[in-house]
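Coming up: chain A.
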Amino acid sequence: GQTATTTTETTETTEATQETQATETTQETATETAEAGDKMMIAMVTDYGDITDQSFNQSTYEACKAFAEANNAEFTYYKPEGDSTAERVAMIDKAVSDGYNVIVMPGYAFAEAINETADMYPDVKFVALDVSEYDLEGEGSDFNSETYPNVFSAVYQEELPGYMAGYAAVKMGYTQLGFLGGMAVPAVIRYGYGFVQGADAAAKELGADVSINYAYGNQFYGDSDITAAMDTWYQGGTQVVFACGGGIFTSAGEAAGKVGGKVIGVDVDQSKTIDGMFEAGMTVTSAMKGLQATVNTLLAAIRDGQWDSYAGKILNLGLVSGDDTSLNYVGLPEDTTIWTESFTVDDYKKLVADMVSGAVTVSNDTTAAEPTAENVKINFQGNIK
Partner candidate 1 sequence: MVLLLQYTLLFSSVLILVALGGCFSEHSGVINLGLEGIMVMGALGGALTLKVISPSLPAIIIVIAVLLASTLCGVLYSVLLAFACINFKADQTLVGTALNMLAAAAATVIVKTINIAENPDNVSSTVQYVASKKALVVNIGSFQFNWFMLVALIALIAAYVILYKTRFGLRLMACGEHPQAADSVGINVYKMRWSGVLISGMLAGIGGIVYITAGVSEWKFENGVAGFGFLALAVMIFGQWKPLNIGLAALLFGFFRALSNVYSGFDFLAALNIPSSVYNMMPYIISLAVLAFTSANSRAPKAEGIPYDKGSR
Partner candidate 2 sequence: MALESAYAIEMLGITKRFPGIIANDNVTIQLKKGEIHALLGENGAGKSTLMSVLFGLYQAEEGTIKKDGKVVTINNPNDANDLGIGMVHQHFKLVQCFTVLDNIILGVETTKHGFLQKDVARKRILELSDKYGLKVDPDAKIEDITVGMQQRTEILKMLYRENDILIFDEPTAVLTPAEIDELMQIMRNLAKEGKSILFISHKLAEIMSVADRCTVLRRGKYIGTVNIADTNQEELSRMMIGRDVQLVATKEDKTPGDVILHVENMTVPSKLHHNNAVKNVSFDVRSGEIVCIAGIDGNGQTELVYGLSGLENITSGKITLSGKDISHASIRERSLSGMSHIPEDRHKHGLVMDYSLAYNLVLQRYFEPQFSSKGFLKKGEINKYAEKLIDQYDIRSGQGAPTIARSMSGGNQQKAIIAREIDKDPDLLIAVQPTRGLDVGAIEYIHKQLIARRDEGHAVLLVSLELEEVMSISDRILVMYEGEIVGEFDPKKTTPEELGLYMAGAKRKEAGA
């Protein structure tokens, strides 16, 4: 009651001025854009990390850049001054005032910023990644395609590739696993909880005695402290660690290298990066999500005038096909995963098919503070730093 009224009032007043402001801005930039025709002007605003985080921002950046080069579109990126909605909004305002008409924003943290800017700039196309309905509208969301008519967001079901990785690892014969998250942000937690569920399921199937060391590094880069913790894991018997978050694999890889341990990559196929840095064959597999594919699809749709079929939607991207895994937004890399006899590429495809068919279900509930499992012993260590 009370709260709601206040909020609405504020929004209204803001809207009023912001609209005038928006009109002014567009008027000023109108001449420029007219000359350039309907040229796509793509701007990416980064999350707090920069575009070389070896993860989220970087994949998005690379996809946008590649697209822009291939399609003769204008592209740049903005990095907010700090980690706050106000500063993200500032960069969106800046991008629009600089004439950009497609804004790409990776990260759930953009929800508030979208809230504030989307209706201010109705002619600008907002492409968000990882921003969910709940991030935008809160618990009692009655989200529909008219809520944000110029926004598209893709949310990934990270728990699925996490599950696959965990399942695969146990099936491949590893019984002592590790999960090293970056910071405990939603996507990382989903990966982690999926990983635990996958391992749990495989352990149940095999009746194997499986344990998982579970921790977050509380940062997206490795350092001596995290390497020390990883050394403790590997030298304490851990065979494979799912290094889940930006550059944190450097610590896992470093420690794995000393004892011939293995690593699982994240987001993209990291085998080249990790193996290249440490030793061939270290990367067992990677739990991937199709960031780049999404960016490509969306930018292509905008180029081809098909924005309307995406506008206003929030898609929960995961598996779409049980037959052709290349159509899926999440999965394991078929070429670089080191398949074994106990878990072949066909086993993987069957798993995918089962997931699509509903024979295998994965929970995306991340409300619990710690992951739980029935057949796997979890050694939860919280934040290392």
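As a selection rule, all candidates are chains of the complex that A comes from, given by their letters.
Just so it is clear, a residue touches a chain if its C-beta (ideal position, glycine included) is under 8 Å from a C-beta of that chain, and two chains touch if they have at least 3 such contacts; residues count from 1.
Treat the numbers as computed from the prediction; the structure is a model and nothing was measured.
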Selected partner (touches chain A in the complex), from 1 or 2: 1
Chain A - residues contacting candidate 1, complex: 50-52, 61-62, 65, 213, 215, 219, 221-229, 231-233, 235-236, 247, 250-251, 254, 258, 277-278, 379, 381-385
